[in-house]
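All protein chains but one are shown in place.
Per-chain numbering from 1; labels A and B assigned in written order.
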Amino acid sequence: MSKRYLRVLSISLLFFPITTPLLAYEKRRGPEEVPDVPGGWDHLFNEMLIDITIVGIIFAAITIYLLIKYRQRYPGQEGSPLKLTTAAAIGWALIPAFVFMADDFYLAAEGWTLFNDYRRVPENAYEVKVEGSMWSWHFIYPEGVETFNELRVPAGTPVVVRMTSKDVIHSFFLPDFRVKEDMMPGRVTYLWFYPKDPGEHLITCAEYCGLMHSGMKGKIMAMPKDDFNNWIETEKKNSHT
Amino acid sequence: MHITYEALEHKPGLGQTLKEWIFTIDHKRIGILYLIGSMAAFAVAGLMALLIRIELSSVGPTITSNPGTYNVWLYFHGAAMILAFQIPALTGFLANYLVPLMIGAKDMAFPRLNALSLWLYWMGIIVALLTFVIPDSPDIMWTGYPPYSLKTGGNTAFYVFTVHLMGFSSIVGGINLITTILYMRAPGLTWNKLNIFVWSTLGAFILQMIFIPVLAAAVTTLLFDKYLGTHFYDPSAGGDVLLYQNLFWFYSHPAVYVILLPTIGIIFDIVATFARNRVFNYKMVVYGGIGGVVLMSGEVWIHHLFTSGMPDWIRIGMMISTLLISIPVGLLMIGLLGTLYRGAIQYTTPMLYAVGFIFLFLIGGLTGIPNAMTAIDLYIHDTHFVVAHFHYVMAVASTFAIFGSIYYLFPKMSGKMYSETLGKIGFFILFAGVNITFFTMFIIGFKGMPRRYYDYQQFAHLEGLQRIATIGAFIIGLGALVVLISWIHGLVAGKKAPDNPWGSKSIEWMTSTPPPPGNFSQIPVLSGEWHPYGYGRKE
Partner (left out) sequence: MNGHTSEHQLHWETSPWPLVLSIGILFLLPFAFSFYFVYSKPVMAVLSLGIGVPLTVLAIAGWISEGVGQKDEPGFSIAAMPLFIVAEAFIFVAFFVAYWVMRLGAPFWPPAGTPEISTGVPIIMTIILVSSSFTIHFGEVKMERGDKGGFLTWLVVTIILGTLFLVLSMTEYSHLFAEGFNFKTNSYSTAFFSITSFHASHVLVGIGMFICILIPALMGKMSKSFVKAASMYWHFVDIIWFFVVTQVYFWWAL
């Protein structure tokens, strides 16, 4: 009877790692919708935090319990270990391994989903080129306008930056948008973000690049669309003259 | 020139003693010389950490107005803590001192190579310390990424040579240790009766033998590029900047398991001794835990390159493989908890450190999970969150294991007992300090502050948290000082130690204290019943 029960249990455990990732499956979005990456990040971080906190608390609680329960009562007391049968020994290795694996696969599936959002650039994104150099950012807009350390973008449009570097490796870090990607000489990398509303956001360098690494900062200015278009037009004229 | 055993009894003169120490080829003395070197490195690099913390305690310049100075401190702190403190303390001191004793051998397979390994390590320390002497101190952080390391005016060569010397030392040591474990076990010591520490050292050195050469090649190419003009990392001439990062982390990720394995191995030995219990599910721990870590450690390095511009598929693949490492490590944790189960736990200082290790490692290991999830890492990579993660696992948990093992072996090494009171006071101060410092760092990192920042105008609102971390660092410093005092006190004023103060069953405690040259007056004869963790059993 109990053997049968054990067998059923172990078989369902076998499927555990396969089934848990399915829990992470979410409804697909339509192509026009821009996914909310920072929101997704916050959500996933919380979920992950709860997950590891539970694991941590289980382990810590068991430890504390064992530490109190099994302290030595009189000098010379020895432990009284139970002898593990072979089945128990294997079970103690396989069952936890499967449970951990299930949790890992679940987290991996969740992370994968969000990562896809990170890497799939929405259509019609506004594309800006960035070149990093010690210790500033140089932005080149599709209209031919150039700025330093200040990236102006139209609010309400996803923006993709194509990045490279003149000298050493830098990293284009946008804390508010929960994203960063390295920029390096000889390669082009990209990231995208979605400034929903007008406002200012920090850009800061997150890869060690020497003396002024910590001073290598700039800002994103998300402007109302019309303001932005006006600005681009005036800048275009300025650069022609 | 040989002196006889009788001469030893008659207290050799100072000159003779000195000679017997610096020319020694005895594994115990070599181990102790390793310990001295690594503790010196810890002290100097720890002082650098204090300077770093003071500098970060306020926005803007605090004690230096030159960011370059900060970068040199941080370079030295990271490189010395890993290369000169932690790896040598575990695979140099502990492995050297314990492995031959634990397997009942008179010495290592190659005593002279062992001494060579020691002195190469010390030469590495000398080159590292020259950082403070030369005008163009290296400022390339312990990772040394090109092209910065090629463009900087700092002396990249000294970084490379430090790595070379330490690496060569480890390879020589690895050859020696693996040969010793394979061929010099006492008669009757079968594979399933090896201490967990011996197994884990074996695992660590297998990793060292395979991966150090790759690091050596990586830094050598840096040297060639910078000083001989080759083009490995020069994209304008067909080189590739990402190549170095891949080679570097191909070694340096396994290196963290080179640190973890002996750490957890000695924790197993301490826990079994003081819980007076056998190791729970020995075969699971050895083959599943240690074996699993060794097998899996080589295929996850991309998790350090999640934002480096590697192809997306490989980032996903290595997210999964990294997450899966929690399985063997989890099995090791279960082994530790199972060893407490039905034990009779004695709370001596080494045991306190082992208990501290369990909690601190849980925090550190579990916060590896968010790092491993690619999407989450896109935000927290290169922030203080990562700094907090690796300080918890490495700087704190492993250092606790090292301190605990020094207390554990103190009677055996010195023949004196340390003071439990001082030892415990030191432990509690350290435990408080590390949590204050490094837990705060998680929050700082979560709020987005990047690492390797000398100044943080952009994150000025984090000043309060930074202050707390700085205060914590000083508490750690105080704790370290108490620990140091307890050791000196033990050496100077400790009671004479018996041969086996802990009542351990393991072979290293069967010999006299401190062990004589040749370790055992008689090669231990092990009965079929005997087991290093045979507690609670009638023999």
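The criterion applied here is as follows: a residue touches a chain if its C-beta (ideal position, glycine included) is under 8 Å from a C-beta of that chain, and two chains touch if they have at least 3 such contacts.
The shown structure was predicted, so the numbers you read here are calculated from the model rather than taken from an experiment.
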{"item": "Partners of the unshown chain among those that are drawn", "value": "B"}
{"item": "Identified contact with the non-displayed chain, of B:L165, B:V300, B:L352 or B:I369", "value": "B:L165"}
{"item": "Contact residue for the chain not shown (choose from B:Y34, B:Y70, B:F85 or B:W122)", "value": "B:W122"}
{"item": "Full-complex contact with the absent chain, from B:I36, B:I63 or B:L182", "value": "B:L182"}
{"item": "Identified contact with the non-displayed chain, of B:Y97, B:F110, B:F197 or B:Y407", "value": "B:F110"}
{"item": "For chain B, residues in touch with the removed chain", "value": "1-5, 7-8, 19-20, 22-26, 29, 105-106, 109-113, 115-116, 118-120, 122-123, 126-127, 136, 155, 157-158, 161, 164-165, 171, 174-176, 178-179, 182-184, 186-187, 209-214, 216-218, 221, 223-224, 227-232, 237-240, 243, 247, 516-518, 520-523"}
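In this text, only the chains that are shown with their structure count from here on.
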{"item": "Touch list for chain B against partner chain A, complex", "value": "67-68, 71, 139, 141, 145, 147-148, 151-152, 235-236, 239-242, 275-278, 280-281, 283-284, 288, 307-309, 312, 315-316, 319-320, 323-324, 326-327, 330-331, 333-334, 337-338, 340-347, 355, 358-359, 362-363, 366-367, 369-370, 373-376, 378-379, 381-383, 448, 450, 452-458, 535-536"}
{"item": "Contact set on chain A toward chain B in their complex", "value": "40-41, 44-45, 48-49, 51-52, 55-56, 59-60, 62-63, 66-67, 70-73, 77-82, 84, 89, 92-93, 96-97, 100-101, 103-105, 107-108, 110-112, 114-115, 117-119, 167-169, 171, 173, 175, 178-182, 184-187, 189, 202, 204-215, 217"}
